[in-house]
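One protein chain is absent from this view; the other protein chains keep their places.
Then we have subunit A:
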Amino acid sequence: MALELKMPALSPTMEEGTLAKWLVKEGDSVSAGDILAEIETDKATMEFGAVDEGTIGKIVVPEGTENVKVGEVIATMAGEGGDEAPADAGSTQAVKDVPGEGKDVGRDEPGEPPLAKEPKAEPARDPEVPEGTAMTTVTVREALRDAMAEEMRSDDRVFVMGEEVAQYQGAYKVTQGLLDEFGPKRVIDTPITEYGFAGIGTGAAMGGLRPIVEFMTFNFAMQAIDHIINSAAKTNYMSGGQMRCPVVFRGPNGAASRVGAQHSQNYGPWYASVPGLIVIAPYDAADAKGLLKAAIRSEDPVVFLENELVYGRSFEVPDLEDWVLPIGKARIVREGSDVTIVSYSIGVGLALEAAETLAGEGIDAEVIDLRTLRPLDKEAILASLAKTNRLIIAEEGWPTCSIASEVVTICMEEGFDHLDAPVLRVCDEDVPLPYAANLEKLALIDAPRIVAAARKVCYRD
């Protein structure tokens, strides 16, 4: 029975690609799993493998052909697989190289995943940037890498350690290129032993080095949380200020895309509840860079929470030789007068999107990016509240004992007189994150929910 081999889709959104290379010729017999061809798109090279055994009949599309449509017949195969063989007898093999996406997950989700959509609304320019500074557009991923590289160049006590950070170039490619530049002494691949290497990093900091400990994701830092809290956070205090612990724990935090309950959690509130820690959770690339540099230079232990879905987003970063931001300062990313939306990390993008919608309805929202979760910039929150008299918090995380709860408390304790409406929290649903696409979408915050809360505090719903 002749089978048709069709141009495979590398991702559900792929429409066409280049048939880069045939690895078989007409008349070759192949067995299931053999690599037949290499397919290229602008993003990646993919191997195309046989699912059935059989003999390659005719090669219909020669190698080097560009713009081959997905589903187009590229070759025929005389199969032995019987009539149950699927019509497309090939399967996509391992994706070979998606720049910056050599991660565990694989690829962007079809359609519109709940949080992955890049919002159109950009944060306003940071007043910290001097007038007239040239800006360069970079991804958050690159900004983080640049921050580490710059600090490693200027301070030889700084080194990076973690799972897959060196040879693999980072599970999420954040440490890309660091091994090449700094070598294996300063870019260290660890085994999968979070508790152990977090302890080693903490101890190295106590002994005078400046470790950056990468967790593949913060979900795995739960294996290591004892060292972050008991060893790193409390040492300075317990030693009466004698023994410092200038370590940075960094990695992606919060929900990613369809990876289920054990891999999707926001630890911001956990770490932010611990005295002795600095907790930073930036949104855009300029903050990621300026704050990571500040974190590395800090004498205190820092938990630096990134977000996988934001790594690939591009923002402007000032072209300055040494762009370092102050820790503990929030930033107004959109000025407004009717209602304040406080947020951090990925929530900022959603808050900005919500603000755009609200503007269309005549509600002028101010958006505040907390940037640092501990110490929290109370003054910025209260000043904005004094201006708008209404406040909501948008947080990609559970509502109970959250950063949102903390902000509500601050408003009650110190901003009560300025309130014209109750402060509202817009958080994820209070459940472990489900895998099913529809349920995941329901569980996570989105711009419409922020819009609804803003309308409510403006009594416009």
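Everything that follows uses one rule, which is that contacts are C-beta pairs under 8 Å (C-beta built on N, C-alpha and C of every residue); 3 or more make two chains touch, one makes a residue touch a chain; residues count from 1.
To be clear about the criterion, contacts and distances are computed from a predicted model.
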Looking only at the UniProt record of the hidden chain, which name from "Fumarate reductase iron-sulfur subunit", "Pyruvate dehydrogenase E1 component subunit alpha", "Cytochrome d ubiquinol oxidase subunit II" or "ABC transporter ATP-binding protein" is the right one? "Pyruvate dehydrogenase E1 component subunit alpha"
Of A:Gly177, A:Gly328 or A:Pro434, the one touching the omitted chain in the full complex: A:Pro434
Consider the whole complex, including the chain that is not shown, and state which of A:Gly177, A:Gly196, A:Pro318 or A:Pro375 touches that chain. A:Gly196
Which listed residue, A:Ser257, A:Ser298 or A:Asn389, touches the chain dropped from view? A:Ser257
Omitted-chain footprint on subunit A covers residues 8-12, 32-33, 35, 51, 80-86, 88, 91-98, 101-107, 109-110, 163-164, 167-168, 171, 189, 191-193, 195-196, 219-220, 222-223, 256-263, 429-432, 434-439, 442-443
